[in-house]
Structures are given as C-alpha cells and as structure tokens.
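One structure, pasted below without further comment.
The other protein chains are all here in position, but one chain of the complex has been omitted.
A, B and C label the chains in the order they appear, each numbered from 1.
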Amino acid sequence: MQVLYFAWLRERVGAAAEQIDAGSARNARELVAQLTARDPRYAAAFADLAAIRVAVDQEMADLDTPIAGAREIAFFPPVTGG
Amino acid sequence: MQVLYFAWLRERVGAAAEQIDAGSARNARELVAQLTARDPRYAAAFADLAAIRVAVDQEMADLDTPIAGAREIAFFPPVTGG
Amino acid sequence: MEVSVQREDFDVGTELARLTAADTDIGAVVSFVGLVRQGTGEGRISSMELEHYPGMTERALQAIVDEARGRWELQGVRVIHRVGPLVPGERIVLVLTASRHRHSAFEAAEFLMDYLKTRAPFWKKEQRGGEARWVDARDSDDSAAARWRR
Partner (left out) sequence: MEVSVQREDFDVGTELARLTAADTDIGAVVSFVGLVRQGTGEGRISSMELEHYPGMTERALQAIVDEARGRWELQGVRVIHRVGPLVPGERIVLVLTASRHRHSAFEAAEFLMDYLKTRAPFWKKEQRGGEARWVDARDSDDSAAARWRR
C-alpha cells in the first residue's frame, strides 16, 4: 500500500510517500510498530503516538481503524490550516 | 424648534420638516398633543403612539424625554434598515 | 473613516484590502453584506427606496461602532449603508470587522448588524406590483439585539 507522511513526520521519516507491504498489520498502530522496528528514522518520527493523526484512503481515521484493503494510509500531525 | 418626520409619518403629516413653537410642551408626548389638536393630519399620523419613535437632537429618546432647549425633534416609525 | 452612508454601491474586496493594509497583526476579517431580496409569488418586489435621517444616521452608526470597539478588541471596523432606490439583488449594507482571532470578528460583526437593524434610522419602502408599502420592523430583530444587552 501507499504510505504518506506530512509536515514534521515527512521530515523525520525523510520521505513524502513510499510503497510498503503492510504484511500482517491489521491497523495503523500495527503498521507503525512494523515501521519503527525496521529503522530508527521511524522510531524517531513515531516516538509520540498521541501527536500522530491517521487517514485511511483519505478519510480521517485513528490508529485502530482496520487497514485491510486500504490503498493509501497517511500519517501527519494535528492539522493547523485556516 | 425644528420638527422632522420620516417614512409614513412624513407622508401622513405631509411635510418632512417644519419650524414649530413648542409652547408649553415639556416633552415629545405633550408636543404631539399640541400638534394633534391643531390639525387632523397630525391626529391621523400620531393615532397609534406605540408605533412612533422619537429622537431629540439626533439621539434616540422616548415620548417622555424632556425637550426643553432641544433644537431638533424627530418622529418616525421603528427603523427597518440593514 | 469607519462609517459611510451613500447612494453608490461598494466593493467588498476593496474595503477589505483597505482595512487590512496598514496592520499585519490582523488574523481575521469578517464581513456581512445585506442584499435586497426579491421574494416570491405575490410578495415579489420590483424595487425599494431606502430613506434615512441625515446627520443622525451617521451618529447612530458611529455610536454602534464605538460600542463594538468597547466590547471586542478590534483592529478595524467599517460600516457602509446605502440609501435611495435599490432593486432586488443589490447590496444594501456592509459591515467589516478585523481582529487578531476569528471569534471576536464574528461576534462583533453580528452585534453590529443586530444593533444597526434596531438603532440606525433607516426606513425601507418596497414596490410590489404598482403598490408601495413601508416595511414593518420585525420582532426577531428586536430579540436578536436583546441578546447583547448587559
């Protein structure tokens, strides 16, 4: 699936988007666990999970929203537009 | 003093402004009584006192506001701008 | 100049740019524009005439602006009210409020309109078919204004 990062999450991960095999991850929380195990960049980016927001297929979601069949998961900080 | 009329009051009185000697009238209510005694046009215009608003020297007032020394008294219906 | 009573139309973009030009600490500008509604069916109006009380109108509008400035921290305020003949779809009134944060700008604009509707000496006469009728004041405007009493 396509995984997107925005704002300081993008900067810490060092990528705006990447193709990731979610493997056995059933939700965003398990996907984050896989990523943080893979590379310290992710561990740094996802250190404070309370500061992370998630969208699944461009709909606001949360870390426990199921991601089976999803094409696009996005991680970002709380929004600050307007 | 200068007496002004607006909207349907102006139409019923048949004048936008007139110079009037307020005589012994201490407030707008007594001025109205003098006018209605003078001519049926005023009696028709001031028939429903609850529908009349008053300004004394361009400040919102009421029928019992003293008018001694006032230069300009205005009578009009409730406002409908905006 | 905060208050204008005029026959000419106004441009909201121009007024907004003027209000915000000098101050880079404005974060929020709220505008209200009132328009002549045509209505429907029998009640359809063809035109209206706005009468006012020259001199008092400007004083009353300025007093309302001053009251708003006392209640909210505003970086700028602008009120324009048109008079004379107007047809459906035309703009009647503009209220603009500028502040650091949006809630003050929203509240102040709504306050200005509620007070303007009940305290500024304007009167509307509508033309329907061949018939002219003075618009009645509305109780809902009185109760809207009463919200702000304190």
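Of note:
One rule holds in what follows: a residue touches a chain if its C-beta (ideal position, glycine included) is under 8 Å from a C-beta of that chain, and two chains touch if they have at least 3 such contacts.
Since we're looking at a predicted model, the values are computed, not measured.
Looking at the complex as a whole, the chain kept out of the display touches A, C. In the complete assembly, the contact with the undisplayed chain comes from A:G82, out of A:G23, A:P40, A:G69 or A:G82. Across the interface with the omitted chain, subunit A contributes residues 4, 6-8, 55, 58-60, 74, 76-82.
In the full complex, subunit C touches the hidden chain at residues 11-14, 16, 20-21, 24-40, 88-89, 100, 102-103, 105-106, 109-110, 113, 144.
Basically, only the chains that are shown with their structure count from here on.
Averaging C-alpha coordinates per chain places the centre of subunit B 26 Å away from that of subunit C. Separating the CA-averaged centres of subunit A and subunit C is a span of 48 Å. Multi-chain contact residues of subunit A, defined as those touching 2 or more other chains: none present.
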